[in-house]
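Report on the structure given below.
Only a single protein chain was left out; the remaining protein chains are all shown in position.
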Amino acid sequence: MGKPLRTPLRGIVPPMITPLLGPDTLDSAGLERLVEHILAGGVDGLFILGTTGEAPALSYRLRVELITRTCRLVGSRVPVLVGITDCSQSGSMEIACAAANAQAAALVLAPPFYFPASQAELTGYFERLIAQLPLPVFLYNQPGNTRHVIGTELARRLAELPAVLGIKDSSLDMIYFHKLIRLFRDRPEFTLLVGPEELMVEAVLLGGHGGMCGGANICPSLYVDAYRAAAAGDLQRANRLQQRIIDISATVYRVAQDESSYLRGLKCAVSLKGICGDFMAEPIQAFGEADRAEVRRRMVAAGLVDA
Amino acid sequence: MGKPLRTPLRGIVPPMITPLLGPDTLDSAGLERLVEHILAGGVDGLFILGTTGEAPALSYRLRVELITRTCRLVGSRVPVLVGITDCSQSGSMEIACAAANAQAAALVLAPPFYFPASQAELTGYFERLIAQLPLPVFLYNQPGNTRHVIGTELARRLAELPAVLGIKDSSLDMIYFHKLIRLFRDRPEFTLLVGPEELMVEAVLLGGHGGMCGGANICPSLYVDAYRAAAAGDLQRANRLQQRIIDISATVYRVAQDESSYLRGLKCAVSLKGICGDFMAEPIQAFGEADRAEVRRRMVAAGLVDA
Amino acid sequence: MGKPLRTPLRGIVPPMITPLLGPDTLDSAGLERLVEHILAGGVDGLFILGTTGEAPALSYRLRVELITRTCRLVGSRVPVLVGITDCSQSGSMEIACAAANAQAAALVLAPPFYFPASQAELTGYFERLIAQLPLPVFLYNQPGNTRHVIGTELARRLAELPAVLGIKDSSLDMIYFHKLIRLFRDRPEFTLLVGPEELMVEAVLLGGHGGMCGGANICPSLYVDAYRAAAAGDLQRANRLQQRIIDISATVYRVAQDESSYLRGLKCAVSLKGICGDFMAEPIQAFGEADRAEVRRRMVAAGLVDA
Partner (left out) sequence: MGKPLRTPLRGIVPPMITPLLGPDTLDSAGLERLVEHILAGGVDGLFILGTTGEAPALSYRLRVELITRTCRLVGSRVPVLVGITDCSQSGSMEIACAAANAQAAALVLAPPFYFPASQAELTGYFERLIAQLPLPVFLYNQPGNTRHVIGTELARRLAELPAVLGIKDSSLDMIYFHKLIRLFRDRPEFTLLVGPEELMVEAVLLGGHGGMCGGANICPSLYVDAYRAAAAGDLQRANRLQQRIIDISATVYRVAQDESSYLRGLKCAVSLKGICGDFMAEPIQAFGEADRAEVRRRMVAAGLVDA
């Protein structure tokens, strides 16, 4: 079980990568090391089964196993958030129930991602599904992968549901995020998190509540420190840490030219720290030796591992 | 069981809608009526669990039930093709095995649709997955929903695998289709089908082998006749039938402005013919009364039902 | 002056490339050879200052010179159509007046291409501009470069203006084209032309009136013959010529991987036939020696030049 969400969520809630031994085999030992590594960084929660966790590529069986094991490992230390985004509503419900059974704190839900849907259709979808969920939920705006935008008007409407605790925005569109901040200016209990780690510092400096920073799988304290500096208004320190965040983004995540370079680089980097392997679910493949060596070189340059 | 594929597939292979009584409940009686209705039209095969079949929105359990029942209903009359596209490779394998157990003739496979992937990554994905499949397979180019293109070079390479029997193209890009025709000019056993029914006649007139026409759920003989006219080079007759095909597309499928209008209009039209209900899986909703009445009016105008 | 448009336009109206000696210098001798080469192929009109003519990259001065010279060279042999698409309305008017002065037959007009505009905004734009034009006009649907679609409803509305003679569609979307055919089924005097040469045969087989085939700069008779075969319903001959059209498209136009490969390959091919040079306006550059040699090899393979 994870810690319940008694107060509004604030801070860094890393989207955990999923340690795998094979296509449908969880790396339990790696998972334990990874959870301890991340929690040792002082994070404020843990988000499993997001995009960074390769959730859509995993079987329900493995997803349930991951939920159960992770909640048990985390115990009551931090809240665990569980992604339930799925093209099939029964799939979303199955994962949501597993999360409730494991005493996760909340769910994270993006629109289903195969069929086109208007904002009106999405409104109905969210309202009908959220009414059935056994746990509170964070909305997840992820147009890059789902091709659906949760427009500000849709966010406003869904935020009236008591079960909706906040929204994670991975749209990369900071104007949209500022409009969310404006929309919820008088509702500080509604949590606004930003997805891309490169945007966390500015999001927090200007009124956001935290971030789901993938890089926290490698070095959680960097993002926790950056969040705290930004939340405290320590601009100089925030800027210094932001530089490191961008350095990692511009080097460790850019070894390949493909769009999957971020996910491959991130998992490779965690593996180079000896935490877990870098096996990836289809269709993504772990880096070969040459790229892996390049990730290592860039991690050294970024001070993430010793030379 | 369906009919085995002893000769190259040619003609009309409708992408069957999935008759539902509820979110996770198959309409078995409707399914039986639908299968008989479609087969009575003289089609050359049946494709279940495609986009038109709302496959990504259905649970694996329901997909397996649909496969089993459909193959039993069809018997050895026509080959049954089964869509196995899934974001999770274990999900694709589960459906593929169910299809093999039910003695389906072949599988249909589009790229997984959440993560970005380069052509090189897709090459590896297809090659690894196809090597494990228990049945032959048709590639499915569906960039509109999967956001991945099966480029002509990737198609050429995959077509060298003995298990790959052909490709269904739903890209809407006829230049791409003509390049496929060119590429496989000397391999007549490799089947080239076009997805959108509005493009079937020209595809067949210029060298394609048939189509997966959604409208065949409503009036299969129209598409069968149009295919035969085109395949026989009867241009005048092909043009006359093409007019009816476009009339349906421009009226029955355009009652709503949303992108889901095609799927909703199609299922509504089948339901208005008394074959099965129009319950749809999330996130799509069946039309309300007003839109349903409008679909009916347009079907009357198109000669699809009596006034 | 060109031939006036006394009857509805039908057939092949090549979008002429613009022969240049330098950034702002017309190649008059090359222009004369090119006009004679194209007209010798039996074309039904000539379209200057389109996308293939690099119009947006040319100064108004050069555009006016091209109009004047071309109309004089063509004389009354075929109608000359002049593209007036421009981001500045005064620019469009300047070119339109030059076309009228040179006794061109008609204008071709796509939406302005910098600012976004709704269909309602485009409606007003077209209606206000067309009311001032000194010549009749063909609409030009070119979403690839202008990012604006002339939707079927907008086309229907503008087609009610007496000055609007037809539409050229370069959307690559044959379903859209079929909807145009349906829309104007009872108005045979309204001309429907397709832009991409790869789609001309099917467009004409199914009710379209011709094409603006860029390849006609290289070998006009191929496209004229293909048009005539399609218009006459000679499916076998149409198919044989379509094969050659696709061969050229898949080889001569694909020497580079860049999107500009079509324009560069086309101008290079004309130059390799000794008609004019291949100087191109910024930002496009003529091929270097290696690519040029490859274009030549592919032209030989396609039977476009002797080995």
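We call the chains A, B and C, going by the order they appear; numbering starts again at 1 in every chain.
We take it that contacts are C-beta pairs under 8 Å (C-beta built on N, C-alpha and C of every residue); 3 or more make two chains touch, one makes a residue touch a chain.
Since the structure is predicted, the reported quantities are computational estimates derived from the model, not experimental observations.
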Fill in the blank from the handout: The chain left out of view makes contact with A, C
Exercise for the section: Kindly state which of the options C:30, C:45, C:111 or C:195 is in contact with the chain not pictured. Expected result: C:111
Fill in the blank from the handout: The listed residue (A:52, A:70, A:141 or A:242) that touches the chain absent from the view is A:242
Fill in the blank from the handout: Cross-chain touch to the chain not pictured, restricted to A:202, A:258 or A:291, is A:202
Handout entry: subunit A residues that touch the omitted chain in the full complex
Key = 172-175, 178-179, 181-182, 185, 196, 198-199, 201-202, 205-207, 233, 235-236, 239, 242-243, 246-247, 249-250
Handout entry: Interface residues of subunit C (partner: the chain not displayed)
Key = 23-24, 51, 54, 56-59, 61-62, 87-91, 111-118, 120-122, 124-125, 128-129, 145-147, 258-260, 263, 281-285
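Following the convention adopted for this analysis, only the chains that are shown with their structure count from here on.
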Fill in the blank from the handout: Centre-most chain by CA centroid is B
Practice task
Would you kindly tell me how far, in whole Å, the mean C-alpha position of subunit B lies from that of subunit A?
Solution key: 36
Problem - Geometric centre distance via CA averages, subunit C-subunit A, whole Å - result: 50
Practice task
Can you tell me which residues of subunit C touch two or more of the remaining chains?
Solution key: none
